[in-house]
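Presenting chain A:
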Amino acid sequence: MTVLVLQRYLAVGAILFVIGLIGFMTRRNLIVLFLSTELMFQGIAVNFIAFGRYHLGQAFFHGQAFVVFLLVIAAAEASLALGLVVLLFRRKNTLDADAWRELKG
Partner candidate 1 sequence: MPETGKLNLDDALSLAVIAILALPMLGAVICALVRNARDARWISLITSVLCFLLTIPLLANFKWHSPQPLANQFYSALGQIESIGFNLHIGVDGISIWLLALTTFLMPLAIAASFASIRERPKEYYAWMLALQAAMVGVFLARDGLLFYIFFELTLVPMFFIIGIWGGPQRRYAAGKFFLFTFTGSLFTLAAIIYLGLKTGEFDINAMVDHARSSLMSDKERFWLLLGFLAGFAVKVPLFPLHTWLPLAHTEAPTSGSVILAGVLLKLGTYGILRFALPVGFGTVPTVVQIVGIVCLVGIIYGALVAWVQQDIKKLVAYSSVSHLGFCVLGLAALNVEGVSGSILYMINHGLSTGALFLVVGMIYDRYHTRDINELSGLARKMPVLAFFFILFTLSSIGLPGLNGFVSEFLTILGAFKSPHLGVGYGVLAALGIILGAVYMLHMAARVIWGPLKTPGGDQHGHEPAAHEADSGETLPVDLNRREVAILAPIALAVVVLGVLPNLVLKTLEAPVRQLIVGAEGEQQQQGISKPQLATAGER
Partner candidate 2 sequence: MEGLFAVRISYLIPLLPLIGAIVAGFLGARWLKEKSHWPIWIGVGLSAVLSFVLLFGMIGKWPGHAAAVPKPGEEVSLETRVLSTQLKAMAMSVNWYRWIEAGDFKVEAGALIDPLTAVMLCVVCGIGLLITIFAAGYMKGEKGYFRFFAYLGLFIFAMTVLVMANNFVLLYLGWEGVGLCSYLLIGFYFERPAAREAAKKAFLVNRIGDFGFGLGIMLIFVIFGTVSFFGDGAGTNSGVLELAIPGGNFLGALEPWKRQAIPWIPFLLMLGAFGKSAQFPLYVWLPDAMEGPTPVSALIHAATMVTAGVYMIVRCGTLFVPNSGAMFTIATIGTFTAIFAAVIALRQFDLKKVFAYSTISQLGFMFAAVGLWSPVPGIFHLVTHAFFKALLFLSSGVVMHAMLGHLDMRKMSGLRKVLPKTHLLMLGGCLALAGVPIFAGFWSKDEILVSAWVYNKGIFLVLLFTAFLTAYYTFRLYFRVFQGPVMVPTEAAEGHAHGHDEEHGHEPVDEHLQGQAHAAAEHSHEPAIMIWPLVVLAVGAALAGFLNWPEREKSLGGFLGESPSLILAHLATDARYNARFVLPVPFGAEEMELKAVRDQMHSVHVVVAVLSILAAGLGIYSAYSLHLKNRSRGEELVARYPGLTRALEAKFWVDEVYQAAVVEPLRGLGRLFYAIDRYVVDGIVWMVGFVPQLFGFTLKLSTQRGSLQGYAVTMLLAVVVILLVLFL
């Protein structure tokens, strides 16, 4: 029973991750790319909680704690990234990722 439950959660996580991944591969818009990475994050977060719950039971909250940690980081990172996106947009008036190919160095 529990095995089945775990697999379901994992499936949800994997689906979220793959959606994010495909989004990241196919879209050009910087904000959408960013949203896609957030989706991948959430997929991983689901995995964390699922594994934590599965392996450690109800007494421990390592998985949940990690996710909270992850969310905080993601939030900080989001503010930074969106700020950057705004700056980039001001430079070139476009959100196309390919517009910044010259950054390859």
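The candidate set was assembled so that all candidates are chains of the complex that A comes from, given by their letters.
Basically, a residue touches a chain if its C-beta (ideal position, glycine included) is under 8 Å from a C-beta of that chain, and two chains touch if they have at least 3 such contacts; residues count from 1.
The structure presented is a predicted model; accordingly, all values stated were derived computationally and were not measured.
For chain A, the touching candidate in this complex is 2, chosen from 1 or 2. Residues 21, 24-26, 33, 97-98, 100-105 of chain A touch candidate 2 in their complex.
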